[in-house]
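Attaching a single structure in structure tokens format; questions to follow.
For this view, one protein chain was removed and the others were kept in their places.
Chain IDs A, B and C follow the sequence of writing; residue 1 opens each chain.
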């Protein structure tokens, strides 16, 4: 730890040499347009990349890379920094050869099982909506105790994009699916794992579930399922089948590997909760956050993200004394359903130790729980759905560290 | 021209080999996470890049690259495809050496002229908001007649991002600016051109004008002003000074080069309109659009963008017969002030020639003009602020071409 | 229909090629069979390198086998899952439905050559895994008929509960209507003091590299230096 640098509040001599002497960029001719036909971040931004957590998984093709939330603004995640979770590696599929099949578990569930090319899908009436995606295992390393140093690793399996695609309901209707008999659909990926998950028909009928090809204005990135993925707003990422190749209409859940062996939540009594899917209301302060150092005393903005799988965020409260007293934060607009919401709160740091927390409430009135409350019902051994209030401890040195408060 | 391919509606033999035989991506192990710590689009998306229009400008460091609107979805422009307009090339400024100065044209305008580091600016209370940016010269090549083939070149000096930064008003207050005496501010860039533009104080007082460092969740791209630019919602891009180094508070406009020699609109009487700044209500169909070919008869979605520098888009109407009859399009949410709005309309193409148009209305009731209306008042020689209704002609072959209708 | 010239009917051969899911009620299970001894051959050739000879390896993934007992096979609950001193959780400790394994091996294994096994190969290698897990004897033949008996012997077959509120769809047995936590938005004097329950151990601070290099060069904060700086 230790303070890295102190910004100057006064200046020596006549002034700052960066003002008094010509800057290189102010006294030269720059680079031409389309030097990068597809642009890149500044070379000075190299610190902000996706990273693995050492020791989390054994092989990087069945692993996670975390989004650098400590350096992000607003609610949109740049697609180049969208978190990754692959079970059998990622593929850059030839979109002209990709197909989507819709079929029934029984013939009577779907009148005309169909095959769609990408050309077909992109002709159907599209919708564009902004939604968060969070892995069910986000913050999973922290169930029992503090394990990782920064918000990239504690909360970085979280991203938010504008998705464009076709409501799955449109496709089911186009195939003549029996939407009375249907109770579930199975979504299947086209990668090596052919990842499958059961989705409740209610979310499909509501129009929320989307067969998406667009992400933040362009096509999905290969790591996120190019050319087609399912978008299941409010539900954990594993259900958002990537490289989507098939939808089956059925009447009972499928107990697939990733809903029968993983993404099941171990309770204190030794039972596993199965088909846990909703990402309950949660929030985290991203600045200042673990592993950082405040440069100075004085004015700061506490800024973070809040979200709920059950709808819109209604309010966020922030505490600087570890949860004894709280202040209501400002929510940046737009505040959308099942989408990240950015909150901010003014804070004058007096140089004394502090304990920063955020606590979100969603439109159902659900209030994000403290660690003590969550552990009281779920123990400490579930890997999934940890939505407890995060605490960052600010030391006198300005160092911010990850701690837990019950 | 000519139809490129026809999608199959039936299939030969037992079925599609892409389904009947194992796909490479379904039968192999993919790539690891963080293979690209900062991710890239699919290699199959190489067609969608920023491009120059040949012959538009003489040197690429004082030129434009256009965003490929023909292939974009939703409202967010991926930052790698944000249009570029540089007057003296782009620079990748060292952000630790970048400074912002706020001063007064006269000492009494600003009590304490100040210098801010990026550290300082990023500590101040931030806001995040989604806004479009359009170059005043967008569609400028089309004032007199059809000149370019695709929507990338007709309308591609248009992008939309979530910007994060500090309201300029906050900085002016922090310096003790006299907000009664102030009538204008001058914004100045830190690049070789030290680009300057006059901004009306009203937009600053309203809190809309922002000193922005964030764009779509990450820092601004170098091409878009890293590490700091002005965001002036509703106003043409040239006022959004990039690589922002100075704000001066004044009481009269500055007649800078880019408001006295360029970005002035030549009227039929030989006078130039000066200080034209607002981007009036405008829309364009992006799919199908010029240079494209419809693959097939049958169902299509007409999709496009609408925006207004005076506030939110209220409605968009679409015509398929060159403006004789119109249908109201669906607006995708969110519909935000001074932000792109995506509209869609179902269309069954019967294989006969068609003339596609879109016409936007904003919250002030202003209706986007036809070419005839615009030329009646402004003639054909203004390079700027062409917000006329765009027409795409669909031929029997399926070819879509750029035409104009008065 | 409403969308003229979009999509086309799937052929029976296409549906057969892609509709490979096998459900907990064994719907979709192909006919076929495989012995433990044939399974061992496949295992040693195609699986053991990653999962270990006895499915015990955690070099590329969690162990598949271990942690279950004969008693568990009787009760249908893996007793070790109650023990907080037993951190390992193998596949067989968790999985309640044998269909899950058939389905998954057929679609995804071997990891580097998914979908390369025949249906009979999958029966055989699953028979071998069930034998390693002491659920079936050495001379067992797993078939689309006998797999139903196996289900009755799965050690954790009754280990799942749907008594929770985290399913967004129609009710499951016991499903809760209300979330299991109910915090309140108290604003002042919410508790007498804030006590730390856990802190990052000193030794873990450097385990994620140099955090200074994972934070921006500018802004209100810097990253703490927790490791050597890399050459610029």
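Assume contacts are C-beta pairs under 8 Å (C-beta built on N, C-alpha and C of every residue); 3 or more make two chains touch, one makes a residue touch a chain.
Please read all numbers here as calculations on a predicted model, not as lab measurements.
When the full complex is examined, the chain removed from view is found to touch A, B. When the missing chain is restored to the complex, the residue among B:26, B:39, B:214 or B:288 that touches it is B:288. In the full complex, chain A touches the hidden chain at residues 8-11, 14-16, 19-20, 22, 26-29, 95-96, 117-119, 122-123, 219, 227, 296-299, 348.
Keep in mind that, in the parts below, only the chains that are shown with their structure count from here on.
Nearest to the common centre of all protein CA atoms is the CA centroid of chain A.
Here B-C and A-C are compared, and the pair linked by more C-beta contacts is A-C. A separation of 27 Å divides the Cα centre of chain A from that of chain B. We define each chain's centre as the mean of its Cα atoms; on that basis chain B and chain C are separated by 46 Å.
In whole angstrom, the spacing between the mean C-alpha positions of chain A and chain C is 21. Looking at chain C, one finds that residues 2-3, 6-8, 10, 14, 18, 111, 114-115, 216-217, 219-220 touch two or more other chains. Contact with two or more other chains is made by residues 44-45, 48, 51, 59, 71, 88, 101, 115, 120, 123-124, 192, 194, 245, 295, 300-301 of chain A.
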